[in-house]
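Here it is, the structure, as structure tokens.
What you see is the complex with one protein chain gone and the rest in place.
Chains here go by letter, A, B and C, matching the order in which they are written, and residues are numbered from 1 within each.
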Amino acid sequence: MYEIPGFTDEHHIPSAIAVLTSGGDSPGMNPAIRGVVRAALHRGIKVFGINKGYSGLIIGDLEEMNSASVTNIVQRGGTILKSDRCEAFKDPAVRHQAAEVLKEKGIDTLVVIGGDGSLTGAHYLTLENDIRVIGLPGTIDNDIYGTDDTIGFDTAVNTALEAIDKIRDTALSHESLFLVEVMGRNSGFIATHVGIACGAEMIVIPEYEVKVDAISSQLASNREQGKGSSGIIVVAEGPKPGLTYDLAKQLKNHGQQPKVCILGHIQRGGIPSGHDRILASCLGASAVDYLCAGYNDIMIGVRRGKIVDTPLAQVIEKSKELDEALFQRALLLHK
Amino acid sequence: MYEIPGFTDEHHIPSAIAVLTSGGDSPGMNPAIRGVVRAALHRGIKVFGINKGYSGLIIGDLEEMNSASVTNIVQRGGTILKSDRCEAFKDPAVRHQAAEVLKEKGIDTLVVIGGDGSLTGAHYLTLENDIRVIGLPGTIDNDIYGTDDTIGFDTAVNTALEAIDKIRDTALSHESLFLVEVMGRNSGFIATHVGIACGAEMIVIPEYEVKVDAISSQLASNREQGKGSSGIIVVAEGPKPGLTYDLAKQLKNHGQQPKVCILGHIQRGGIPSGHDRILASCLGASAVDYLCAGYNDIMIGVRRGKIVDTPLAQVIEKSKELDEALFQRALLLHK
Amino acid sequence: MYEIPGFTDEHHIPSAIAVLTSGGDSPGMNPAIRGVVRAALHRGIKVFGINKGYSGLIIGDLEEMNSASVTNIVQRGGTILKSDRCEAFKDPAVRHQAAEVLKEKGIDTLVVIGGDGSLTGAHYLTLENDIRVIGLPGTIDNDIYGTDDTIGFDTAVNTALEAIDKIRDTALSHESLFLVEVMGRNSGFIATHVGIACGAEMIVIPEYEVKVDAISSQLASNREQGKGSSGIIVVAEGPKPGLTYDLAKQLKNHGQQPKVCILGHIQRGGIPSGHDRILASCLGASAVDYLCAGYNDIMIGVRRGKIVDTPLAQVIEKSKELDEALFQRALLLHK
Partner (left out) sequence: MYEIPGFTDEHHIPSAIAVLTSGGDSPGMNPAIRGVVRAALHRGIKVFGINKGYSGLIIGDLEEMNSASVTNIVQRGGTILKSDRCEAFKDPAVRHQAAEVLKEKGIDTLVVIGGDGSLTGAHYLTLENDIRVIGLPGTIDNDIYGTDDTIGFDTAVNTALEAIDKIRDTALSHESLFLVEVMGRNSGFIATHVGIACGAEMIVIPEYEVKVDAISSQLASNREQGKGSSGIIVVAEGPKPGLTYDLAKQLKNHGQQPKVCILGHIQRGGIPSGHDRILASCLGASAVDYLCAGYNDIMIGVRRGKIVDTPLAQVIEKSKELDEALFQRALLLHK
């Protein structure tokens, strides 16, 4: 599935690897943990699991893992290591403390599975301390620079689609219009993929201005083409809460009768899809390959079907751009 | 599965039967329609499908159905006949017009699949006009007097549980507390069944006063017993919108950090469960049995495993009471 | 949901309760275990979990459970206590040994969750030894006398339906005929419920003779009515393996081109449905009620919506009969 880099030089075998999950949980974190653990054990490297992300790291809440520690987790949603958002880790002194905890246990490398904020923490940890780090993109939002795909995105899209397939039953039965809000504060990745895959009448995302007039006339045109007056509009939640309700009000002023559904947290959980289990397994195992080859301060992701690394400094600074061609294709296809 | 009444007297064979779905759609309406159609055809009775509930009836939007009309619909959510909430039908003159539409087509009997409001319309239609009617309880809320079970309730409970199974992944990963709002404006049937089946920490329903203190101390007690600080509280939406957000605020004042999920319309749609397909099929076919045996102005439901009839006048007037023993059992089991 | 008996006399509080699961696993065994454990703890009674059914009991593989032992299992398929088919338990000496293991731990009562064979073991255990036992019907087959419903049946029906909903896509796309074999060695409960709920063209069960001619002419009649030549025939596996393949051969001789699908073990596992979680929770908790009220040598089940007890001797001797009316209704509805 993914072209894997073949390293010839492996003179940097870690003394021991620690792994943690951080930030919002995403489906596939468990197979990613399993990938790190099994690949480390395969090479005879000790591996430790840290509980509750950076919060657990600081207080030394970690224990050694063996092969059985990750048995029967590949299909579980959430993360067996638990996760947390840790404000304290923004303080260099706290990061120093974390590095000391690791060194005390004889651990010199850390794998961090999480989103933007979590990877930022990993970058500064290695910059300031003698701990090598590798980040893996674990977030449903797919808004991480340096990778085409993040662990959990495919599952979240499928979860949203299952929900919308149910909502469509009602929409068709009542010939009504639904605004369905999916996750995506700063980005329309989930909304665009969900929108094209559910055959949405319209997709509203933070990257483009909302045009209520255009939505109204599109809906009118659908009716004329005999496609009925039911419809699904997929809306990314956007930076401010309440966007979807605002849009519903504006559409009411245009004579529409939209109903609102907020999919919310159901998108974060659930059994990971096959795609996410394979992606996570490959990235988890590759993290160990990269560590053994001497890499540091990078995130490992996939680009155009290959496993690739990107410096964490770039991952943090740059924004991933939406695939506009896909968005345009979605617009074309719903007509 | 259900004990079926055996009628000996069948001197009231309808000239033709019409069937409609009305009010909020519920999963299982399609197998109910199929049951009516196939059972009518089996006896050689003509059967007509009315589009969009009472709204379609008034304007004569109906057509004859054959066996193939209901092929491959038993597993479809929503209703192939579409549905509507029809304010106009509260007017006796409109109901008279509806009766005239039916008579003109040679139809003397009507099967109405829907909730409380829809069955009220059916009752007055037959009271004032020479049309026999049979109601079937089609609503996810299970709040209809005269039946232990309504078409769509089992599916809605399963849909809510699937969503909560996903939310629990996040709750466990973050050790956080979730308030999950399920449907139920005036009744806690969905909330109680979902609450017991998902192992909820607490169930909040319109039938009982909410005690925020009790919830808080329950959560504290869970932590002491080593059950972790994650939790799911299932909340019936209640009569006024915003109840769940209010409760979240109050819990914040008690030092909790609850997150809110509103399941909303995903509970209405979806592929009907096996239970609902069988219930709907049996009730649909039984409606034809009862019509042929001369019954009128009744709803057919199930009680203690038997198919039974209840006068529509009673169905409309009386309220179904929550099974308090089940609610108490739920409280006991989550401890 | 279920009317629960209210006991006034409770002079037989067990010293400690043990619980085990035995025979083929069924979805809902976990909430049943949870029901026993939580209800026992609620009354202050010690409760022990036995691993691997009677095999574990014999060798004393059991440990005390607390409230946290059964946290987060209500939605898990299989059984956390594991299960086994134990030939050795047919020997009275082995049963005596099992009783001694229990007494040594101060345990005087046992709850057995399983099918026919497992309940037979429980009956003889109490007959010959001073251990009180209560059985709960845990099997997907629903072929247990004394209860309308068994733990796991509803989930198995839904699992089979999900599979058939997929097979139907191919059947419709290719206008082909599928024989789908579901579980049921001696009984057609699963096949009948699945058949009515999937809209099967025909249902083949051990209770009635297979008439290949009738199937052929039914399929021909469907084509004439414009219902296409695709079709699903649901077949209970029956007493001898290979029945479905035999039937396929015979249908080929009648000019049909059937394909065969054996659903097999996927029917045993999976996340329990809401219905099974509630049934299992109520039966598990009720087992403790009955024990405290002094009952022994009974199975607890549900009949016509009430929780009822049946002597194990009857459960073992008598056969549950198929609901023929439901079977006839299925035949009527697919036409």
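The criterion applied here is as follows: a residue touches a chain if its C-beta (ideal position, glycine included) is under 8 Å from a C-beta of that chain, and two chains touch if they have at least 3 such contacts.
Bear in mind that the values here come from a model prediction, so they are computed numbers and not experimental data.
S.K.: Determine which of the presented chains are touched by the chain that is not presented, and list them.
M.R.: The undisplayed chain, in the complete complex, is in contact with A, C.
S.K.: Using the document's definition of touch, tell me which of C:262, C:293 or C:325 contacts the absent chain.
M.R.: Within the whole complex, the residue contacting the unshown chain is C:262.
S.K.: Looking at A:39, A:81, A:125 or A:235, which residue reaches the missing chain?
M.R.: Per the contact definition at the top, the residue touching the missing chain is A:39.
S.K.: Among A:198, A:235 or A:266, which one touches the chain that has been omitted from the display?
M.R.: Missing-chain contact among the listed residues: A:198.
S.K.: Which listed residue (A:46, A:85 or A:275) would be found touching the missing chain in the intact complex?
M.R.: From the options A:46, A:85 or A:275, the contact with the absent chain belongs to A:275.
S.K.: Could you list which residues of chain A touch the chain missing from the display?
M.R.: Counting only chain A, the missing chain is touched by 1-4, 31, 34-35, 38-39, 41-42, 66-68, 71-72, 74-75, 148, 154, 157-158, 161, 165, 168, 172, 193-194, 196-199, 225-228, 271, 273-275, 277-278, 281-282, 285, 303-306, 323, 325-326, 329, 332-335.
S.K.: Spell out, residue by residue, where the missing chain touches chain C.
M.R.: Within chain C, the residues touching the omitted chain are 21, 24-25, 27, 29, 52, 76-79, 82-84, 159, 163, 165-170, 172-175, 178, 259-266, 268-270.
The rule is short, and it goes like this: only the chains that are shown with their structure count from here on.
S.K.: Tell me which chains count as touching both chain B and chain C.
M.R.: Per touch definition, common to chain B and chain C: zero chains.
S.K.: Centroid of chain B to centroid of chain C, CA atoms only: how many Å?
M.R.: Centres of chain B and chain C (C-alpha means) sit 27 Å apart.
S.K.: Averaging only over C-alpha atoms, locate the centres of chain A and chain B and give their separation in whole Å.
M.R.: 37
S.K.: For chain A, jot down the residues that touch at least 2 other chains.
M.R.: Where chain A is concerned, no single residue meets two or more other chains.
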